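Note that this complex is displayed minus one protein chain, with the remaining chains in position.
All chains are identified by letter, namely A, B and C, in their written order; residue positions are counted from 1 within each chain.
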């Protein structure tokens, strides 16, 4: 089965206990991918408050997961 | 007769050929003082485009000249 | 190409500033964000910044390009720290040069506003009481 890499940052990373993990592509879109990760790690963030990025570019939740890609869930930012 | 010191800056200084001069107080107000200086040095600036200061503070053209004071005619500024 | 830089070592303001110097420039506006000793009523001892580096640099350069297109400026640069910072440390620096000051101010403000809003960098505050928290502001920050 095809896999991709999930990246976690800040409170998501702390909650997941890992900065990244390689997962099988079970979901049909990035939204489904987040739903699975959310269930697995108990993330409290509803998807509506996050953004998603693929290979270092912002993406859309209804994009299909690509094998070998790097998918990041982006909680609200606080730089500056 | 009482005297005061006139200060000239920038193009007024160049036109007058001096940075300061001590003059007898002949005029009744600072406007008159400028009128005299204007006639003496051929300043092209109408008084309406200048400000006047006495002893390092902005003053009014209808203020009376004070003996021993320092009066500066301030052409439009261009700092910064 | 305007540069958006992430740095894990202290920012050198003099060399950042030198990147935007230009003989055509009459005005230069800069902004610095410093770590302050309090936030939302709590005493703060220091903080960590974490970034999604690949996306942060790309999104940051997009912001600088937008500012260059939108305002009549000559050069701009932005740098942001990652890692552990103490009170008073420089967290972010923005510099903009322009022929006239209005464009320099407007672009500088645009860049810091958009950087805080869009660039994937996160702050974890260490409170004097001993706990720490990642900040994920939902509304526009104060």
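Just so we're on the same page, a contact is a pair of C-beta atoms (placed from the backbone, for glycine too) under 8 Å apart; a residue touches a chain by one contact, two chains touch by 3 or more.
Here the structure is a predicted model, which is why all the values come from computation and not from measurement.
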item: Chains still shown that are in contact with the chain withheld from the display; value: B, C
item: Which of B:17, B:42 or B:56 contacts the chain that the document leaves out; value: B:56
item: Where the unshown chain meets chain C, residue by residue; value: 13-14, 17, 21, 23-38, 87-88, 97, 99-101, 104-105, 108-109, 112, 142
item: Chain not shown, touching residues in chain B; value: 7, 9-11, 13-14, 49, 53, 56-58, 72, 74-80
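Going forward, only the chains that are shown with their structure count from here on.
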item: Greatest separation from chain C - chain, by CA centre; value: B
item: CA centroid of chain B to CA centroid of chain C, Å; value: 49
item: Distance between the centres, which are taken as Cα means, of chain B and chain A, whole angstrom; value: 73
item: Multi-partner residues of chain B (at least 2 other chains); value: none
item: Chain C residues counted as touching two or more neighbouring chains; value: none
